[in-house]
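A single protein chain has been removed from this complex, and every other one stays in its place.
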Amino acid sequence: MANTLGRILIYTVLCLTAFYYLLPLYVMFITSVKGLEEIRSGNLLSFPTDISFAAWGKAWSSACTGVECRGLSSYFYNSVRMVIPGVLISTALGAINGYVLAKWRFKGSEIIFAMILFGVFMPFQVLLLPMAQTLGWMGIASSTTGLVFVHVVCGLASTTLFFRNYYVGIPDELIKAARLDGAGFWRIFFKIILPMSTPIIMVTLIWQFTNIWNDFLFGVVFSAGDSQPITVGLNNLANTSTSVKEYNVDMAAAIIAALPTILVYVFAGKYFVRGLTAGAVKG
Amino acid sequence: MSISAQEAHYGFTERWLPRLVLAPSFLLTLIFLYGFIIWNCYLSFTTSRLMPNLTWAGLAQYQILFENERWWVAVKNLFIFASLFIGSGMAIGIGLAIFLDQKIRGEGILRTIYLYPMALSFVVTGTAWKWMLNPGLGLEKLMHDWGFIHFTFDWLVNSEMSIYTVVIAGVWQSSGFVMALFLAGLRGVDDSIIKAAQIDGASLPRIYWKIILPALRPVFFSTLMILSHIAIKSFDLVMALTGGGPGFSSVVPATFMYAMAFTRGQMGVGAASSMMMLATVAALVVPYLYSELRGKKNG
């Protein structure tokens, strides 16, 4: 009896909480399909009387983000071009770094790890100006390459942390046995470690994808017209103020900007948890 | 086996390859992290205004910083925000994780629902919540429409309360992640201990309190570190939700630094403020890293 009551309580709490989490998304979505008149006269939660996806079309292809009125589409592709190399490179580096720090430790490697780890906690605004100067010297300022570079450098600490913590959990005996069989550094990595790394690769890919896709600060500062990511486009679009603030277009645009990362979590969320379970961030 | 003993067994390539592999990342970190921190540190001792310059100014910028009322509001806000954000985020996350651990039907769906806010950028979160918490358009109007005419929720536009709205939005975004971490941790706890305790007659809440949660100490610390760093770095969220307002009642050090360095042509002050931010972070993180390293050496 007490058990059933307990179960009911648990389910109620979970459902109410789910409601709290879904509320903003629901509000954003129904606003994006309402007409402007309805938004003004109705209230937050009122269900639209007329569903129209016109706002979505406008957000994608014709909303104004400055002098250009081409919507978010080009920004979307800029983000894609930036995110894919950024995620792949930082994950790859994190993997080999983690491998070295967990399985091939040498004198001073722990200190190096700590030094790299501190990067996780750095407030990024500190980096802006010196990074701009350096990117300028390197000739890649205001370009997608520059953005990718910045994201790789800043993501290094997190990805290294994830892989290292995970690899620490792999028994050393495995490595020793392989070495007795004559395998070297790279062979062990590709033949033994990597195949076992699926959970942590998923965690890292998801984490990096989210961070890089959603970044605004670096995007606004280190890009120019044809490399501006979608967060910058969204900001321009939403801050475009006319006497008629088009809430529906703003909300549609926000959802478009958020869609890739949301989809990643919806479809790959379970890998994320699985990867965490396997020890991504365990002490 | 100790590290040096391990090393003694390495061949020549094996001794150098790991270092070589690590070198690029280490170099990048050295230059782009520590080099920049040093650059920034130097900047905080110069007279830089609109752009960086190299004229020495001693502690002048720090003096200006400490006399600046906006800075102290930012610091106060950071403490309020960080403690509430971390506290509520942890509490809600752990609670959800414990509940979800009870073999719930639909766990997958619920987990996705709690986790998806993390996928959103803070800009999107801030914008959505800004709208929902706006007295004229959002929650308050909704309550009025539903008949609760005397309901007020004007925190967003109230100087005293604006920072708390940042907490609400921030917790909404991050508690799912805490839940994921703790759920993973809970799943890793050995079942046999729990079963033994149950046989001894302990109730479920007691088991959680006395046995399981203490076993999750490492997860607590990891989560604490991650939430702290999110709290300290909070920039996008504040900018999108309140813009630092009303007035400057909800500024935080990150937005202060940005305003000083970029908007106000007081780069030296901005650099000084980010050194302060860095010092705070270091004060929290270095002891943790130290204990981590010591623990590993023994483990």
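Per-chain numbering from 1; labels A and B assigned in written order.
As a working rule, a residue touches a chain if its C-beta (ideal position, glycine included) is under 8 Å from a C-beta of that chain, and two chains touch if they have at least 3 such contacts.
Note that contacts and distances are computed from a predicted model.
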Per UniProt, the name of the complex member that is left out, chosen from "Spore gernimation protein", "Radical SAM protein", "ABC transporter permease" or "Probable sugar-binding periplasmic protein": "Probable sugar-binding periplasmic protein"
Selected residue (touches chain absent from view) among A:Leu135, A:Ile230 or A:Leu276: A:Leu135
Given A:Leu22, A:Cys64 or A:Ile192, the one touching the chain that is not displayed: A:Cys64
Residue among A:Ser197, A:Ser227, A:Asn248 or A:Thr261 touching the omitted chain: A:Ser227
Touching residues on subunit A - with respect to the absent chain: 64-69, 81, 85, 88-89, 92, 128-129, 132-133, 135-137, 139-145, 148, 220-222, 224-227, 232, 235-245
Contacts of subunit B with the absent chain, listed as residue ranges: 49-52, 64, 69-70, 130, 134-137, 154, 156-157, 159, 242-243, 245-249, 258-259, 262-266
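Convention: only the chains that are shown with their structure count from here on.
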Euclidean distance of C-alpha centroids - subunit A vs subunit B, Å: 15
For the subunit A and subunit B complex, residues of the former touching the latter: 7, 10-11, 13-14, 17-18, 20-25, 27-28, 43-45, 93, 96-97, 99-101, 104-107, 109-110, 112, 114-131, 134, 153, 156-157, 160, 184-185, 210, 213-217, 231, 234-235, 238, 247, 250-251, 254, 257-258, 261-262, 264-266, 269-270, 272-273, 276-277, 281-283
Of subunit B, residues touching subunit A in the complex: 3-4, 6-7, 13-15, 17-19, 21-22, 24-26, 28-37, 39-40, 43, 52, 92, 95-96, 99-100, 102, 104, 108, 110-125, 127-129, 131-132, 137-139, 141-142, 145, 172, 176, 180-181, 183-185, 187-188, 217-219, 221-223, 225-226, 228-229, 232-233, 235-236, 254, 257-258, 261, 267, 274, 277-278, 281-282, 284-286, 289, 292-293, 295-297
